[in-house]
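Of the protein chains in this complex, one is absent; all others appear in place.
Our next item is subunit A:
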Amino acid sequence: MAINRIRKFLVSSVLLTTAFTASAETFVFTAIPDEDETKLVERFRGVADYLSEQLDAEVRYIPVKSYAAAVSAFRNNQVQLAWFGGLSGVQARRLVPGSEAIAQGVEDEAFETYFIANTSTGIKPAEEFSELTDELKGKTFTFGSKGSTSGRLMPEYYIRETFGDKPEDVFSRVGFSGNHTRTLRLVEAGTYQVGALNFQVWQKELGDGNIDTDAVEVIWKTPAYPDYQWTIRGDVDERFGEGFKGRVKEALLNLKDPALLESFPRSGFIPASNDDYEPIRKTAEEIGILD
């Protein structure tokens, strides 16, 4: 009886091992976890299928738990391509010489951060951030992830610029929600009074009817800055064959599937270059996130 069970157990373990030994050269990519995981997995499995078809190679998406984990996986060559935010892209390209931003969303040329507030605070929308200084002082505030461009870097930059102080000194409590969807939910629920998030996430959730507009509203929009982009390692041609990088770039630029684009949400992808992200690098250096 016991022997039988053990035999079954051993057989199944052998089967499982063989099943897990995938082919050697799989093209692996990741993305920063900026939104709810279910949505990300759905979106990037679609991208993996699309790329695998276009490139005629095995393509795999790996979900990660933090922005830094995405950057580390890219740097460690465990993934060769990543959908980064402005800041994580700059960090990654600094760490991997030869890596390149190859494509960005149409909307990423001029991205924005929305500051949102729970309506119980009574804060009214303003054109200039400086009009809100008195009302914002002493409120509770949440960023998105610590490594986010639209959820951390840019809002922190404007807070420091306008108040001349660190966020911890302006607000009574400063938190990091983890991602944009969570920032929205936390401010909507009143756990934090004010928050800052990616404007695309706001608009998409609003369009899908997922926001209680009686509970939360946009109080200020930042000026535009460059954000998300696809970044690829410089050594992919050596590993996957001559011209591979070009083919990936072309495949991304030709991505036209409306459902897939809608899931980002982007209206399409356009070429990008490392230099496009200079403003982000300078901002990050200014507030001490990059040394």
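As a working rule, contacts are C-beta pairs under 8 Å (C-beta built on N, C-alpha and C of every residue); 3 or more make two chains touch, one makes a residue touch a chain; residues count from 1.
Here, contacts and distances are computed from a predicted model.
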Candidate names "3-oxoacyl-[acyl-carrier-protein] synthase-1", "Electron transfer flavoprotein beta subunit", "ABC transmembrane type-1 domain-containing protein" or "ABC transporter permease"; UniProt protein name, chain not shown: "ABC transporter permease"
Option touching the unshown chain, where A:S52, A:S66 or A:N274 are the choices: A:S66
Where the missing chain touches subunit A, by residue: 2, 6, 9-10, 13-14, 16-17, 20-22, 28, 36-38, 62, 64-69, 71-73, 75-79, 91, 95, 118, 120, 140, 145-147, 173, 175-176, 178-179, 181-182, 185-186, 189-192, 289-291
